[in-house]
Every structure is written in structure tokens, then in C-alpha cells.
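Shown here: the complex without one of its protein chains, the others still in place.
Note that the chains are named A and B in the order they appear, and that numbering of residues resets to 1 at the start of each chain.
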Amino acid sequence: VSFLDNRRYAPALERTSAGAVIVHPDMLVRVPAGTVPIVTAEPYAGWARVAALFHPAPPVRPGVHPSAVIAEGARVDPSAEVGPFALVEAGAEVGACCRIGPFAAVGPGVVLGRECRIGAHASLSHAVLGARVYVYPGARVGQEGFSFAPTGAGFLTVPHLGRVVLEDDVEVGANTTIDRGSTGDTVVGAGSRLDNLVQIGHNVRLGRCCVVVAQVGIAGSAVLEDFAQVGGQAAIAGHLRVGKAARIGAQAGVMSDVPPGTALVGSPAQPRLEFFRQVAALKRIARRRAE
Amino acid sequence: VSFLDNRRYAPALERTSAGAVIVHPDMLVRVPAGTVPIVTAEPYAGWARVAALFHPAPPVRPGVHPSAVIAEGARVDPSAEVGPFALVEAGAEVGACCRIGPFAAVGPGVVLGRECRIGAHASLSHAVLGARVYVYPGARVGQEGFSFAPTGAGFLTVPHLGRVVLEDDVEVGANTTIDRGSTGDTVVGAGSRLDNLVQIGHNVRLGRCCVVVAQVGIAGSAVLEDFAQVGGQAAIAGHLRVGKAARIGAQAGVMSDVPPGTALVGSPAQPRLEFFRQVAALKRIARRRAE
Partner (left out) sequence: VSFLDNRRYAPALERTSAGAVIVHPDMLVRVPAGTVPIVTAEPYAGWARVAALFHPAPPVRPGVHPSAVIAEGARVDPSAEVGPFALVEAGAEVGACCRIGPFAAVGPGVVLGRECRIGAHASLSHAVLGARVYVYPGARVGQEGFSFAPTGAGFLTVPHLGRVVLEDDVEVGANTTIDRGSTGDTVVGAGSRLDNLVQIGHNVRLGRCCVVVAQVGIAGSAVLEDFAQVGGQAAIAGHLRVGKAARIGAQAGVMSDVPPGTALVGSPAQPRLEFFRQVAALKRIARRRAE
């Protein structure tokens, strides 16, 4: 079973020898004889469902590995799996059917809803997680943010009093960092997905189903409304508001508020059409002078 | 108790119901009746001091967790706290009142001054730390840098012989990486602060009280003089000198030496005023052509 989603690969469809292929109706005529077409308006979602049927995620195996440390006063649901060298500190709560990976640190008082998965070497502190939250290996959630006041005698650290709240179905990528709030909380809304090596500053608030691609940096107290999407390596300055379903391009540098639904690219970030007009104009000028 | 530092939030001041608020003298007239103003020229530093009074950092609890490993020949001050699954290798020294977090690795021969805090999963090797150095979770300090010579038979690795020196009061953010020196040492000067996911190449030397925001990359052998500030995601090429109190903007790309006190933005980096003039000029040209 295969699938075709990116039309760039359409020529490969005509040469496929797969037994079945999941395709959009428009592509049906290009499926070769001998291959069974499975037609859907959403081939990628279709592939996700089929692949999950053939390759289900490994089941959670209840129990605590003998090398793990569960501190006194921690609560671990008996249906949860706690891996080798995992650590659950005092006052922490691990919900039903969670899987805590090897070397994961669930800090004092951290609360995990049901069916969470905490990857190898991830660390959580000052955090509250909803249900089905996936934290990938090496992610850092809940440490203090970058915050200090300059004084005559050097920098004075500003205490952090807030938490990190990861709502239901959030995913946090490998080696991503999310700082705890300084006064309020840092919040990632339900269903939002963060890729690897992302930086989320203190007090940032992401709405529902936001998508943040690898190596993005979101500075302190910025707000992203529901369905906002941020391309790889983009940066969002502090204290800004990015409107609902706005789309920020890869490597963009956002320095002011973004209205809902806007598509921005470039650094400083600008409307997509305007940016590419500028790129073209500059090319023309430089060529004319070079002639 | 609340505070107002960023004037963007001044309208909120007039609606506050806080018992007391820390404000700049200019804002005094906007504090509503029923709220006690605490007036200072530095509201943010004032907030830091008040918050620290109400929320003191948890005290260090002397002792070594039974799951920790202290190698033979390591010296751990009896006033230090060594957490679960922490590792202190042979020849290492942990000073008075240090706190070594869970899963932290203090490598062979590493020396920590007094009152250092090493976060969960951080690793230190070939490093010497002064007093009150904070290393956040997952930071990597002292591994070999990116260094090899091309030869006919592939790349030949260049050995690293230097160390990392973190002077007093340095902070190193979560998942930040600092490579050891190849010949001399990599040095971060007293009071400097590095945010999360920063890359510091081998032989880099930072002066005193430098500020390096998240996801910055500083390539090998660059020098930053005292009080230099580097915005998020900026890059500094190798072997450059960034002068005293220079300010490099977010996402800037620095390709040549920077005189003291200069403010640069853009990639390639340019003086701030010049950069924004260029942005404006390009906008005008592109619009004219689009009409």
C-alpha cells in the first residue's frame, strides 16, 4: 500500500508497482493497471489511517522498571509504564496509561493526564499536562526563562512564579525548550504541535491547533491565536499578537502584530505578495547595474 | 503586588485591582485609587527584589541521593546537594552549597565553584566553573567542537586540547551547547547570560555581562567584548571581534568586526538606521513597479 499526496511525485505514480495506492480523485486516471486505487479527498489522512492499522503503536506495558525512582508522595497510576532510569519526584501525578521513557524526569508536583508519553531524557518541572500529550526525547519543559533586570551591580534575576500548561493532545518536539511563566503561565493550547529545537519563551500563549516548525523562536509574552502556523527558523518578537490562522513563513522575522489570516514572509516580515515583489524588483535593479 | 515596566501595558495599569504596584515616577498619576504605588526609577529590578522576598528560591538540601554515583576520587562538599541519578566522575570537585540536578553529569576533572546549580540532564566535561554558575537542563558544556581538515581520504579530526571556562555568575540556558577550546579555552566572562538553544563554538571568548538570546550561533574563535548583546537567532561568523556594548539585532548575520557601541541589524548586518532606510527604499520601489 502506498499513497500520493505531493503532486511533485505524480510521475512516480504512473510507474508504481504497489498493490494499492491512496490517491485524490484527480489522480485516479494516472493509476496504472494492476494497482488498486483507494480514492479519497484527503490522501495523506487516508495514509495515516491505513498505516496505523498495519503498524499500530506498541502497547503500554503497565509497571515500573526496577531501575526507576518513584519518590515518596508521587502517584503513578498502576496502568502506566515507567521505563528504566525514569524519575518521578515528590507530589507528581502520572495518569492512566501514560508511558514514561528512560531517563525522563517528572519533577516535583508535575501533573500528567491520561495516555501521555514522555520521551527519553525529557525533563518536566512546574508543569501541568492534559491528556495524550507527547513530549519527545530531550525536550525541556518548565525551567526558568531568560529574565533579569540590569542594575549597577550586574544583572538581577527575576524570579519565575508561573507554570507551563500543555493542554490535551499537544506534542512537543525533541530538544525543544518551553520556559515556565514568570508571573502567569506559559500555555500551549489543545492539539498544537511543536517540532524539534523550538524555543518558547516565558508567558507565551499558543491557542488551539497551532503548528510550529523546527527551530522557531517565540519570545516572551507573545500570543498566537488558534490555528496559527509558523515555518521553520522563524522568530516572533516578544509581546506580539499573531492572529487566528495567520501563516508565518520559514525564517521570517515578525516584529509587529499580525492580523488574523495573514500570510507573512521575510525578515522583517511582510505580506507574501509584497515580499516577492521586492525580491523581484531588487533583482532587476542589480542586474541593470551589472550590465 | 504587581508591576509596570513595559509601557505597552499602561492602559492595564489604570484598571488594576492589585493591592500595590511598582511603577516608574512618570506612571504615578495613572495608578488608580485603592492601589498603593511603590515608586522606583527601575520598576523591573524592583519587581525582581519584591518577588524574591515573597518567593525565595528553595534552599539547597545537603546530601547525596542514594541513586547518585560519586566516582572514587571525586570531591563533593558536604554542604552540596546531589540529586537522583546524578553522576560526579573521578577527579571532579563540587563546591560548597552547589545543587546538582537529576541525571546531571559532572565529567572527570570538572571543577565547580560554590553555589553552582546544574540542571537536570546537563553534561559538563573539560570545564571549570566559577561561583554561582547556573547551567540549565540539557545544556552541553565541554564536548569537542566542529573541527576537521579535509584530506584526500576524507575529513581528519583535529584534536581538542582546551577547556570551557565559565566565570562567576554565568548562566547557560536549556539545551545550549558550548564546545571546548581546540588550542586555548572557550571562555564566558563573569555575569554573562546565555538563553536556551544557543551555540558557542570552540575558542569563543565572551567578556563580562554579555547577553545572548535564544538560538544565537557564535562561530569558532569569535570574541565578544564586555556588555555585548546579541538578539535571538543572530549569527556571528568565526574569528570576528564584536566591540564593547555592541548590540546585534535578532536574526542578524555578522560577517565582519563590529566597533564598540554599534547597533547592527539585518543579514548581512548593517547599522540599524541604514538597514531600515533600505527596507523602506525597497518597499517604495516595489510598490511603484506594481502600480
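Here is the rule we use: a contact is a pair of C-beta atoms (placed from the backbone, for glycine too) under 8 Å apart; a residue touches a chain by one contact, two chains touch by 3 or more.
Fair warning: this is a prediction, and the values are worked out from it, not measured in the lab.
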Which of A:188, A:213 or A:242 contacts the chain that the document leaves out: A:213
Full-complex contact with the absent chain, from A:48, A:90 or A:273: A:48
Option from B:99, B:121, B:163 or B:205 whose C-beta touches the chain left out: B:121
Touch with the omitted chain, as defined above, among A:175, A:203, A:221 or A:270: A:175
Footprint left on chain B by the chain that the document does not show: 69, 71, 85, 87, 89, 103, 105, 107, 121, 123, 125, 138, 140, 143-144, 146, 148-151, 154-159, 161, 175, 177, 179, 197, 199, 201, 215, 217, 219, 233, 235, 237, 239, 251, 253, 267-268, 274, 277-278, 280-282, 285
Touch list for chain A against the chain that is not drawn: 2, 6, 8, 42, 44-45, 47-49, 51-52, 55, 57, 67, 84-85, 102-103, 119-121, 136-138, 169, 173-175, 191, 193, 195-197, 209, 213-215, 232-233, 250-251, 267, 279, 282-283, 285-287, 289-290
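Keep this in mind: only the chains that are shown with their structure count from here on.
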Between chain B and chain A, distance of the C-alpha-averaged centres to the nearest whole Å: 24
